[in-house]
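Of the protein chains in this complex, all but one are displayed in their positions.
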Amino acid sequence: MEKRPMNESHKQLELEVKAESKREYQLQLISFAMMILLTFLAFGAVYAELMPVWAAGGFLIILAIIQVFLQLYMFMHMNNRGNTWIVGMMWLGIFVAVITVAALRLLIW
Amino acid sequence: MAHAVEKHPVTGLPANPEKATLDGKNKYVAFWFFLGGETVLFASLFGTYVGLLNSGAPEELRSYNIFEMGLVFFMTMLLLTSSLTSVLAMMNMKANNPGRMKFWLIVTLVLGAGFLAAEIYEFIHYYHIGHTFTSSAFGSAFYTLVGFHGAHVTFGLFWIGTLLIRNWNRPIDVYNAPKFYVSSLYWHFIDVVWVFIFSIVYLLGMVS
Amino acid sequence: MMMFALLLSGCGVEGLSALRPMGEGAEIQLRIILISLAIMLFVLVIVTVIHVYVLMKFRRKDDSIPKQVEGSSTLELIWTVVPIILLIILAVPTITTTVELAKAKEAKKEEEINVTANLYWWEFEYPNAGVVTGQELVIPTGKRVGINLTSKDVIHSFWVPALSGKTDTNPGLDNEMWLHANEPGTFYGKCAELCGPSHALMDFKVIALDQADYDQWLEDMKAKQDEDAERLTANNENLTVGEAVYVESCLSCHGGGKVAPSLTNYGDREWLAGYLENNEEELKQWIRDPQSLKQGALMPGFTEGQISDEELDALVDFLYDQKID
């Protein structure tokens, strides 16, 4: 491959960086839009009393979980390269969190 | 340890300034682990809350009779948006645009402060109708959970505020980038917790 | 020396030791204890044999360097799989027994007793017969008796080792279990959850009677209880001195048997305050200063100003007269 002069490659790079950051920007905006959407869904469902009580719980929690994963994976970039241990530890934390809540929900009376 | 860090020719910063140095990487990893612990912390609070939902409260002070959707929705929007602005700040940090980074951080702070004000308003309202920290087990659990979250917001405001002031006149570099980045992770986490609070505490409370 | 000591004390005291079961519950439990013990001894022997062998055989003799072994998949597989098998053998009876011991609902259809723990004493209520007593739980033999448990203050735990394992009494929450005694007899019960300074003294007794005796006992109790309720009132003017003191000073708490232990059959009881020999001297000290015998007890002491010495004598006489047979 032919070597381009320095400043031209710099420009090229600059463009790439811009494009990259634009992609990232759009991605984040889309995530945000989805979060807002999920929030609307949740509030809307309750506001309009669309569901029987027993279904509402599951529905709301599922929406919340989706939204939280958007936060973790998109906003917080949990899945970045080199984050294996971070992801592992977060999942362990989530696991412990789930059994803790489940216990305090189910194992008291 | 001072590695020679490769700087990006365009931004003049390494690609990921928050973890370009060993110190930065340490902070980054440690903070994530801390958030892992916080997950369990809030789970314990949520568990307690779920276990004590409406327990000991008279009918008129039960969840479905006191929560107001409008205010919660407003607070949710504030906090969600602040999460986005925090992302924007970090993107600008990586692109080495200190001006815009500061701008978005200030917006984040303002939104956070708005949230906090709304929460204080909400608590005062409950206090007046008799739903207090000591009025019932439900009250205790409610204020503990939501209050812990509020305390996190408050701490976040001070933290990000301090960082902003301290670094107002300084360029973004591999020394302060991790600090900004980690505080932004913290802020997102606050939002994560709030998502569960508005879903489980408020919305579920309203239907149950 | 230790073996000798062990032999001396045998398996503990009859009527108390979990190793000398006197009822179905404790028998079931001892059986599974022995099953688990057998498995443990098996493992213990294997490990000990290997360990002793290794320690004898491989002492350092010279300065040579032994072969560096990385591991052995076969061996490691063996000592993963064998314990798993042993644990499965243990898990099956664990589950079945747990289920068996949880069958309180069925037992309650036959016979139901409410147990309420209070700071350092036990209240026993027979809801069907309308009888309340304290400190001594009377049960019929030969059948499972359903027990409801709760507490008025802190957590206690209801334990009669010779008859069955324990169940906690939680304030604000109800629990249930069943109790079974093979033969008539007296069994010792203990509070097994730390509940305050006199936790150690919160003992009680379980008295098992033949069904006929038991029915008779319930009837007598009911009759005595009703009679007392009618006679021992402040407007009755024909009270003896002892009765009058009782009515004035004791009745408000001890009356229903819910605030303080019922004294309906106090004269029949072997123990005072759950652990002391029931004699006059101790009883008097108890009335004068309960805290000296049971730190943290909620009963107030009565000074000479409140109950004179003569009145105290009369009261004590009255109390020892409180018998049903």
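All chains are identified by letter, namely A, B and C, in their written order; residue positions are counted from 1 within each chain.
Going forward, a contact is a pair of C-beta atoms (placed from the backbone, for glycine too) under 8 Å apart; a residue touches a chain by one contact, two chains touch by 3 or more.
Note that contacts and distances are computed from a predicted model.
Missing chain, UniProt name from the options "phosphoenolpyruvate--glycerone phosphotransferase", "Branched-chain amino acid ABC transporter permease", "Cytochrome c oxidase subunit 1" or "Dihydroxyacetone kinase-like protein": "Cytochrome c oxidase subunit 1".
One chain is not depicted; across the entire complex it touches A, B, C. Touching the missing chain, out of C:G23, C:G146 or C:P161, is residue C:P161. Hidden from this view is one chain, which touches subunit B at 1-2, 22, 25-26, 29-30, 33-34, 36-38, 40-41, 43-45, 47-48, 51-52, 55-57, 133-134, 136-141, 144, 159, 162-163, 166, 175, 179.
Interface with the hidden chain, as seen from subunit A, comprises residues 85, 89, 92-93, 95-96, 99-100, 103-104, 106-109. Residues 2, 5-6, 8-13, 16-19, 26, 28-30, 32-33, 36-37, 39-40, 43-44, 47-48, 50-51, 54-55, 58-62, 64-72, 75-76, 79-80, 83-84, 87, 90-91, 94-95, 97-102, 153-155, 157, 159, 161-162, 164-168, 170-173, 175-176, 188, 190-201, 203, 275, 295-296 of subunit C touch the missing chain (whole complex, contact as defined above).
One rule holds for everything that comes next: only the chains that are shown with their structure count from here on.
Between subunit A and subunit C, the centres computed from C-alpha atoms are 55 Å apart. In terms of their C-alpha centroids, the spacing between subunit A and subunit B amounts to 15 Å. Residue ranges of subunit A in contact with subunit B, taken from their complex: 10, 13-14, 17, 21, 24-25, 28-29, 32, 35-36, 39, 42-43, 46-47, 49, 51, 53, 56-57, 60-61, 63-64, 67-68, 71-72, 75-76, 78, 83, 85-86, 89-90, 92-94, 96-98, 100-101, 103-105, 108.
Contacts from subunit B toward subunit A in the complex involve residues 8-11, 29, 32-33, 35-37, 39-40, 42-44, 46-48, 50-51, 69, 73, 76-77, 80, 83-84, 86-88, 91, 94-95, 185, 188-189, 191-192, 195-196, 198-200, 203-204, 206-208.
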